[in-house]
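Written below as structure tokens is the structure these notes are about.
Removed: one protein chain of the complex. Kept in place: all other protein chains.
Naming follows writing order (A, B and C), and every chain is counted from residue 1.
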């Protein structure tokens, strides 16, 4: 059995969620989603499939956009982007996300940067993966204080996309669009249902004994530790070094 | 007294009409309007004024647009273009222009190219100069068969521009926006009121003895025959050569 | 590449001076494709006229059809008189607005002007609405998206990854953004990646929007290619003379392309 770091578990989970995507957009400050996208590309190429396109926003080298920062949004509207990642200062059980602040708007007690493109992209990108490594009741609340973007819309609202999953440092949830709520899909190694329930401020569906997030196949882990780490080093050198160190520490412990 | 060719009379009339413009757009196939714009620029520069900007559509060298063919229309909407030229297969006494055809649309007896940007620019460019060298009742009709662009609009219609004048090979008319009709301003040398009235299929206001379109001052004629002819040679070599030949023929006759 | 075009598809073509893929006429005629809905961005010329004359075009949306100095487009004029062509007369900025609506996948875009024109009167697909931002009467026209199934044009350069360099002919980019698929011929396909030269990057349409590229030297002729080579006006004149009659055009089509007029 391969020992796997927590980051690697999340990266592999992201790569799984991205199966079937042709074009994935990633924010510049999102190394785990980017690594997941790069791993997806490596897996598809290794299997002889078509190479997935990855656009890292704000990057010179990993970004083919030439029509300014509006191009991402035009592409999303047209279905030229299959998958994107969003996060939130608060995320609630209905899939609503809050990137603005805690308390009464506008003079919120805590103010975060703002909604960015979420109020648009959440409606238009088919696969939006919610990613937040920190998994605490502070973040995963019953009801967000400000809806930067809603998890679902009524039938009459034009909506081609939305959340498909929520990935945290402890677990992976699937979003059920029809119910408008999350179901626990798997718990990462080293965590358990009680802990996840305690850390989550909203109720979610789950089996009595939810499965553990599966370790990657050895071939996939090899792709991640060889080619993907190399790809990452160019764009996210700090993250790549940290991941290398974690892998090294892990192999010391397990040896 | 200077002898002046008919083309020069029209070029000087255009330059007069363009007084006060900062940015003039000209179609690629319009040498007389272009020459008038170039003369306007030369006059302003000779008088120490600011140099007027001239955009010749479709030209590589005399066109600073870098945002595709939509840029002209965006600039016009914003008031970044002061003057433009339009023509028509038919032009009527209300300033309506027809660039589409004669007879019942769509299966017109005579079909011309189409409305181009007129249905938009006529509303938005402050000074639109109607220019048509051929002056016959076939062109200057009482009522156009198809309105590519109307001479006037009602008060509730958003309109920042429209026709200010109509220049032909025989005469210069001013457009009266409030009345929605043309007044004869002057008749070019060698023509007379009867002839102009015969050649015009619509009624127009006029003095009993309309003035003759004035010959240019010698300094302006010098600018035209030196600097402007040189500018023209780059963009409209055929027209420049023709004009040079006409000037030469004229000076042989008058010497 | 012409095999990708299907009967009844909407095909966008660029204005004369922007980069017309004249080289693709032969394969289009050979493919037998018909019932094309042409969109000229924003005006049409020789390429559209040949396709109309050859009986391949069902409808035409354009703000003008002309051969420039060579005069009117003869096959277009004949087709208009005979009623063979469903015509959607437009105005340049409405074509651009329609493409922009498609680029953003919006159901409409507003456009000024047009009110009181017969252009608007004959466009059932355009609407006049009250400007919802103000109380006072302010009518404005809205136009629907123009989303071509294919955009086709000619450009100076492409690389092997499918990135295409158009320089400042941004209307070609607008065509590619709006279309479901884009087919391009280029003067030259170069090794390496065009993005390696950041100076060029502002003029690149990324391969994201490009479905097929083929090399065709002087592929715009007799039209010119912006800043690369000039227009052959005499060839346009010859065409205008030959295509003046239906028989003359049929002979031209047979001689030059080995093709027949479809009826």
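We take it that contacts are C-beta pairs under 8 Å (C-beta built on N, C-alpha and C of every residue); 3 or more make two chains touch, one makes a residue touch a chain.
Note that this is a predicted model, so its numbers are computed, not measured.
A.B. asks: Wait, the hidden chain, what does it touch out of the ones we have here?
C.D. replies: Spelled out, the missing chain touches these shown chains: A, B, C.
A.B. asks: Of A:111, A:174, A:227 or A:244, which residue touches the hidden chain?
C.D. replies: A:111
A.B. asks: In the complete assembly, which of C:2, C:140, C:158 or C:243 touches the absent chain?
C.D. replies: C:140
A.B. asks: Would you mind spotting which of B:4, B:42 or B:77 touches the chain that isn't drawn?
C.D. replies: Of all options in B:4, B:42 or B:77, contact with the hidden chain holds for B:77.
A.B. asks: Of A:9, A:32, A:52 or A:77, which one is in contact with the hidden chain?
C.D. replies: Per the contact definition at the top, the residue touching the missing chain is A:77.
A.B. asks: For review purposes, identify every residue of chain C that touches the missing chain, sorted by number.
C.D. replies: 105-112, 127, 129, 131-134, 138, 140, 142, 144, 166-168, 170, 198-204, 227
A.B. asks: In the full complex, which residues of chain A touch the absent chain?
C.D. replies: These residues touch the chain not displayed: 28-29, 58, 60, 65-71, 73, 77, 99-101, 105-109, 111-124, 146-150, 153, 156-158.
A.B. asks: For chain B, which residues lie in contact with the unshown chain of the complex?
C.D. replies: Considering the whole complex, chain B reaches the absent chain at 23, 53, 60, 64-67, 73-75, 77-80.
The rule we apply is simple: only the chains that are shown with their structure count from here on.
A.B. asks: Based on the touch definition given at the start, go ahead and assign the chain network to line, ring, star, complete or other.
C.D. replies: Contact pattern: an open line, chains touching in sequence.
A.B. asks: At what distance in angstrom does the C-alpha mean of chain B lie from that of chain A?
C.D. replies: 61
A.B. asks: Using mean CA coordinates as chain centres, what's the chain A-chain C distance in Å?
C.D. replies: The separation of the two C-alpha centroids amounts to 41 Å.
A.B. asks: Please compute the C-alpha centroid of chain B, do the same for chain C, then give the distance between them in whole Å.
C.D. replies: 29
A.B. asks: Which chain A residues reach two or more other chains?
C.D. replies: Not one residue of chain A touches more than one other chain, so the list is empty.
A.B. asks: Where in chain C do residues touch two or more of the other chains?
C.D. replies: Where chain C meets two or more other chains at a single residue, that happens at 173.
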